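Only one structure is covered here, and it is reproduced in the block below.
Taken from a larger complex, these chains appear in their original positions, while the remainder are omitted.
A, B, C and D label the chains in the order they appear, each numbered from 1.
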Amino acid sequence: MPGVTRLSVRNIRKSFGTHEVLRGISLDAQDGDVISLLGASGSGKSTFLRCINLLETATDGEIWVDGEQIRMIHKGGTSRPASQKQVDHIRSELGMVFQSFNLWSHMTILQNVIEGPVHVLKRPRAECIAEAEALLEKVGIAAKRHAYPAHLSGGQQQRAAIARALAMKPKVMLFDEPTSALDPELVGEVLRVMRALAEEGMTMLVVTHEMSFARNVSNRVVFMKEGLVESTGSPDEMFGGGASPAFRQFIGHFGNGQ
Amino acid sequence: MDFAFLAQTMGTLLKAVPMTLALFSLSVFFGGLLALLIVWMRVGGNPVLSAIAKGYIFIFRGSPLLIQMFLVFYGLGQFGFIRYSFLWPFLREPFVCAVLSLALCTAGYSAEIFRGGIRAVSPREIEAARSIGMSGALLVRRILAPIAFRHALPAYSTEIVLMMKSTALASLVTVWEVTGVAQRLISQTYRTMEVFLCAAIIYLVLNFIILQVMSLLEYSLSRHRRAIPPALKA
Amino acid sequence: MATLELIGFGSNGWGALLLLAALMTLCVTATALAIGAVLGAIISAAKLSGKTWLVALGNVYTTVFRGVPELLIIYLIYFGGSSAVTSIGKAMGYEGFLGMPSFLAGALAVGIISGAYQAEVFRGAYLAISKGELEAASAIGMHRGLRFRRIIIPQVLRFAIPGLGNVWQLSLKDSALISVTGLAELMRTSQVAAGSTRQYFLFFIVGGILYLILTSLSDRVFNGAERRANRSMPTAAMGKA
Amino acid sequence: KDWKSATITLEGAYAPWNMTNADGTLGGFEPELAKVLCERAEIECKLVASDWDGMIPALNAGKFDVIMDALSITEDRKKVIGFTIPYAATPAAFATAKDSPLANAAGTGATIKMTPGQTGVKEVDALKEAFKGKTIGIQAATVYAKFVYDNFGDIAEIREYKTGADRDLDLQNGRIDLGFDDAVYFANAFQSANDTLAFTGPEIVGSIWGEGEGLGVRQADTDLRDKLNEAIKSALADGTVKTLSMKWFKVDVSPQN
């Protein structure tokens, strides 16, 4: 159902101590949007994603997930979510994929994937296993389902982490530099899975340094600078001639290997 | 070497092993439960509870068990309100007091060990759990506790062996376990070396068994760390 | 008040004796820790050597001295040690008894025990050294001795500090058992004061408090050492549980 | 060896036999008696404190030459060390809480004489009815322990303590009903218990407690033993022991036979 707003962020601010990292960011993601978030190190990309699923609490601003607003309590300069229950519910609707995979080391890949559906969503185990196996098949690591994370390559671990997030049937997937901890040769595996997801119409928000992904797969590029959205547009606009000077300078880093 | 005497001594000492084992297992069990409570207070974020837990750990780790046991056994009875309370029928029993003071002591140590285990859990794995909507008890039960326990296991086995050895002090409060019986034998026969040698062997065997069991447990809980296929080695 | 006078420093007060005893506890524990450090270093080296029989020897040592109650070991060394010294004396032509001083016997016993624990601490610390840093040392041409002195020792010491703090704590309390050798350390002096004045609770509580003071002082020393040694480490970001 | 000097050990925590003063010096009945004995035997003596638990093995290991610590002369101990003649012999009795129903049991205030291993004495049996099902505390591995087991083992619960002092605390706490021990020791313990404890039943004397308390020496050191025996004899004969005993125990403990 294209046109439905899956995620809406209004004027998010976030400070650590006196340092204001996010200075008012707004963003909407419609069903099927694939948004690339670009920006220099320290520009606040990770913090932004972490605020959306409440791993950090934004100092100010509003967040709607699939039409439901996250209720916050602002009191004396600090803020916190009003209901842990709502937080857990919202988080279960947002799939998060971390740079460093963060698979649970004491569980096999399959156990990692069914953990959420069985224990958070409280769905029947057998059903979850069947779905998990289908997901692992899809990301291409079904053969490794009984292995432990430590026994997998980085690319395999990241694909397992994606499967784990997908198993929760999230409304939006958030990716924080999903390939930057990988060896160059393993990057392709993960990008292929992400491209397939995008083609199936999954709504995705992707922090990435892979210009080819931003250019070829996403339908919108958001460039952040010092806690603000410096410029945004379609990949063609951004990578074509029309980009802002700051963005042009930023992508200049990547063209050559120095 | 007087083998007849050694055999006889061994026989006498072995009869006290069930008492040692009873002291040991009950105090490890109750001490473990108490440790969970304390570690929850310690890391829970409430400053008052955390301070209480810190104080508890400081006192019970910092003073000799001998003094603790003496004060628990002989000291509590000095207070009329304890002697006339419903607790007295229990506290009157030397065995209960011995288990109580052993458990109080090990709880302090175990709490620190468990806390170390919790700190060793990667914050990222916790974050991953939160990001799929886990929190509170579910998070502790499914992610935090299993990983923390696995981390704490080696230190905890050491603590358990220390407990086994600590039961040797229970004869102070008239519970006659292996060391107490050995000391009594010595004051009857004055053959210190032989008697203590027998006692030493008994403890060595008991502790050896405990360590084997613990390392078996460790082994079965570390499948995820074992046998990394060489092809994937970095 | 009579109680205050008893633990005070007047002519009827036990204060001075108790403080002296606390000092004795400190001395005997420190000596024991030093003995244990030497033994621990040797045993951990044996365990890390990879030679089957040396590893087995190390394992026997650590198993035995961690598995037998401390009291028994103290007795065995106190009495067994004396008879050994006496028979050596006899062999060298000295007639009569050669006792082992209680201080030495006690420090030796506690030291042998702490050696078993320290061996494990050192071994763990050695294994915690990054393999890459050792390779980097080889790669600039450091020979074994130099590598050991410049890279391994400093890092082992750094990683071992928290573990050594625990061993110190254990030894401090094991030293309470040396009272059976008659050495006037804190535990025995508390017992003697209790028995002579029949103020059992008073002196056991005072003794306990003195032990707590020793503990917190030594905690402070070890924490300071740890902080110093960890200057070079990243400031740990504690995860919320 | 001509024994110009010797080391004497005592626990230093068994008031009033021997104890430690707050300045660290040793005091009490035995240190004072030891000074007298050494002068008379012309030995230069050094007093050292050591722990009761290891005293006899340590004597044989050579850490000191003489034990003077209210050490009863018994057959078992004679197998491992030598003894001088006794310098004291004390009665034994039961103690209980003053307000206990067991106070003033049959025969309180009387004295009976018993021989080793003797049972079925009518004054002792008279106590059995009252003590039935009660708990009696004794110090482990003493002659008194054997007496209690022989006479009350079938009707009462017996609990063994490592030290008499621990037992006294439990008597005050009410964890046990009765204690049995050296009466001289008890008399002193009652004072520090604020007189909440009292004797009950008859005082028992005689060879059942062995020959009394003597000095322990290594079996090989017969010359030392002989010298000390002479000194003890003279101290008993001229009443020195009695004077010291009255000073510290308020009763005369010098052996009567």
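In the analysis below, a contact is a pair of C-beta atoms (placed from the backbone, for glycine too) under 8 Å apart; a residue touches a chain by one contact, two chains touch by 3 or more.
Here the structure is a predicted model, which is why all the values come from computation and not from measurement.
The full set of protein chains in the file adds up to the formula A x2, B x1, C x1, D x1.
Going forward, only the chains that are shown with their structure count from here on.
When the interfaces B-C and C-D are ranked by how many C-beta pairs touch across them, B-C comes first. Of all chains, the one whose CA centroid is most distant from that of subunit A is D. Here B is the chain whose Cα centre lies closest to the centre of all protein Cα atoms.
Taking each chain's centre as the average of its CA atoms, subunit B and subunit C sit 21 Å apart. In this assembly, the C-alpha centroid of subunit C lies 38 Å from the C-alpha centroid of subunit D. Between subunit B and subunit D, the centres computed from C-alpha atoms are 39 Å apart.
Each of the following residues of subunit B touches two or more other chains: 74, 78, 122, 127, 192. Across the complex, subunit B is touched by residues 53-54, 56-57, 60, 76-77, 79-81, 137, 140-141, 159-162, 166, 169-170, 172-175 of subunit D. Those residues of subunit B that touch subunit D in the complex are listed here as 74, 77-78, 83, 92, 94, 171-174, 176, 180, 183-184, 186-190, 192. Residues 63-64, 66-73, 75-76, 79-80, 169-170, 173, 176, 187, 190, 200-201, 204-205, 207-208, 211-212, 215-216, 237-241 of subunit C are the ones that touch subunit B when the two sit in their complex.
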